[in-house]
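A short worksheet on the structure shown next.
Of the protein chains in this complex, all but one are displayed in their positions.
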Amino acid sequence: MDKNLASRPKVKVAFWITESTLAYLLLLPAIAVLIAFMLYPIVYVFLTSLYKTNRIGNLVKFIETDNFKTLFSRREFWEVTIRSVIWTVLAVSAKTLVGLTIALLLNVDFKGRKLARTLVILPWASSVPISAMLWQWTYNYDFGLLNYTLKITGLWKHPPHWLGYPLSAFFANLYVDIWIGIPFMALVFLAGLQSVPPNLYEAAEADGASLWQKFYHITLPLLKPVLLIATLLSCLWTFNDFNVIYILTKGGPVNSTDILITFIYKYAFSFLKFGPAAAMAVVAFAILLILSLLYAWFYFKSERY
Amino acid sequence: MKQNKGKFVVCFLIIVILLVLLFPFFVTLSTAFKPLKEVYASPPHWIPYRLWWRNFSDVWTKYPLAQYFINSFIIASGATLLNMVLCIPAAYAVARLKFVGRKFLLFSFLVVQMFSPIIVVISLFKIFARLGMVDTLSSLVIVNTVFTLAFSIWMLNGYFSTIPMEIEEAALIDGCTRLKAIIHVTLPIAMPGVVTTLIYTFIWAWNEFMFALTLINTAAKKPLTLGLYDLVGRWEVQWQYLTAASLFAVTPVIVLFILIEKQLVRGLAGGAIKG
Partner (left out) sequence: MKKIGLIAMTLSLIPLLFGTPVGAKKEVSFFLALYDGLRPEYYQDLNRAFNEANPDIDLKVIPVDWNKLHDKLVVAIAGGRPPDLSVIGTRWLLEFLDIGVVEPIEKHLSKELIDNIEPGAMEARINNVLYALPVAAGPRFLYYRSDIFKKHGIAGPPDTFEEMLTYAQKINNPPNFYGVGMSGKKYVELTEFAYYLLGNDGYFFEINPDGSYGKCRVNDEAGVGALTFMNDLVNKYKVTQSGVTAYTRDEVQDLFVSGKLGIILIGAYTDVILKQRGVTFKWDYGLIPRFAGKDRHPLMITDSIMMFEASKNKEAAAKFLEFFYQDEWRLGFDKQVGFPPVLKSVGKMPYFQAPIYKVMVNSMSGAKGWPLIPQWAECNDIIWDAIGATFLGQKTPKEALDEAAARIDEIREE
């Protein structure tokens, strides 16, 4: 893999361009675009969290950490934050497992594989707000086909009002988020599996390795970088998954499905309280930053060997 | 024999998974073929009384669906193109070159991904307002590029890293310039990764909603995601049209996927190493 990076002789393009310079030249356009458009918004969020704002979002008074203090004293904030973490862990685990399973299955050459691969992408193919609305329709107690099908197939004689009660609403939301995220995981893992040299498997089979051994000792290690990146990104996106919950339950019933991002939305867009909203955004960022640092440590460690 | 039994099991599992996964699409199909009154039949039923094809034509005639399609297409293709132009060199640099600040840079790309559109939408709107770019499709092209750039660089970095350096060096030894080596050797092998990144960007841009809502005013410039919301009223949702239109809306993504699927599944062709 990347073990060569350290031992390789330096690369030269032309005598006046060092490797570092070349790298920066190649990176410059991307960096420039990102700075131009994301620097101000990010800085603004941090600034806003430290200020009292008027309802239009203009910074009024520097109040240091007051926004944070108010935030930390509210019980709902902690509930919502913990729920966000639980939400993310559950969803990402499910997405990874199911995605990996599907990728492994689709890696096998069977008739109709091409069709299956195309169909798997469907949950990802429509925009999240529209998918959420279609799911809202499916979850409908009276006219939705989910409960109807559960009843007539006998799978569940008395299915609940999915979006009406805290526990069922949480899992209903979770399922939709997982559902939307599975194709991406499956696709990413599939592409990763494709890069595994088949002769490795052939060699292992010749040695009498079982299916599980092949998976554990060949597939998994080679997939590690892809796995790490995919799950990390999925964590970032899932933590911030706003549309699903907002459209299905608006965080209800009684805030039982609120996660940090829907809470932020409420404070910013419904109550026009940009200060606390920004403070929460900073907290969300901090959580994701810590997570990413952990990942980065793992990732760069695996690179070096 | 054993192989066939294995394939049968795989096939069976896939069918079960697809049935569960595609459940809401069956619901969508069923609803799209019913008139609104039948949509609200209670208890509901799967098979429409009659195939109500009219919904599929109505969504084109009653709403400017064609215009929405064109707009979405411009935005998504534009963003994908811009993204590729920016991220391929960047990812290559990060994956192959040694330079000061490499890890920091890679990590900072990740930081951008930690911000949900909700949090930055107002500031981004301000930027585009200052640039006089509110209500333009180009603003959406840029926004979608910005939000997929970090991901693309990371993903491509991962895929580039799995390709051994020896392959490129072999080409260099054979007398290729570095650029030629990249284009003719590295990129083809990394195709699955490139294509995954490409399709991810396209889908992200095709389905983006929040920025389209805030940046687009003119009805004629609305992309599909926004346009479909025409069907969601304050008192009533036109489910029959929403489902029909959403079936149309996913088609381009499916078509794109079918077209590039070959590239996606081409593995590390034995040819690259042997040849």
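Note that the chains take the letters A and B in the order they are written out, and that residue 1 is the start of every chain.
Quick note on the criterion: contacts are C-beta pairs under 8 Å (C-beta built on N, C-alpha and C of every residue); 3 or more make two chains touch, one makes a residue touch a chain.
Being a predicted model, the structure only gives us computed values, none of them experimental.
Among B:I17, B:L82, B:I127 or B:I203, the one in contact with the hidden chain is B:I127.
Here one chain is not drawn; of A:K95, A:R117 or A:K266, the residue touching it is A:K266. The residue touching the chain not shown here, chosen from A:W124, A:W162 or A:F239, is A:W162.
Listed for subunit B, the residues touching the missing chain in the whole complex are 36-37, 40-42, 63, 121-122, 125-127, 129-134, 136, 138, 213-214, 217-219, 229-230, 232-237.
By the touch rule set out above, subunit A reaches the unshown chain at residues 35-37, 39-40, 43-44, 46-47, 54-57, 140-143, 160-166, 249-255, 266, 268-274.
Everything that follows uses one rule, which is that only the chains that are shown with their structure count from here on.
One finds 15 Å separating the Cα centroids of subunit A and subunit B. Against subunit B, the residues of subunit A that register as touching in their complex are 1-2, 4-6, 8, 10-11, 13, 19-20, 22-24, 26-27, 29-31, 33-34, 37-38, 40-42, 44-45, 57, 98, 101-102, 105-106, 108-112, 114, 116-131, 133-135, 137-138, 142-146, 148-149, 179, 182, 184, 187-188, 190-192, 194-199, 222, 225-226, 229, 232-233, 236-237, 240, 242-243, 261, 264-265, 268-269, 278, 281, 284-285, 288-289, 292, 296, 300, 303. Chain contact summary for the complex, subunit B toward subunit A: residues 6-7, 10-11, 13-14, 17-18, 21-28, 30-31, 39-46, 85-87, 89-90, 92-100, 102-103, 105-107, 109-116, 118-120, 122-124, 126-127, 142-143, 145-146, 149-151, 153-155, 158-159, 161-165, 178, 192-193, 195-196, 199-200, 203, 206-209, 224-225, 228-229, 232, 237, 239, 242-243, 246, 249-250, 253-254, 257-258, 261, 264-268, 270, 273.
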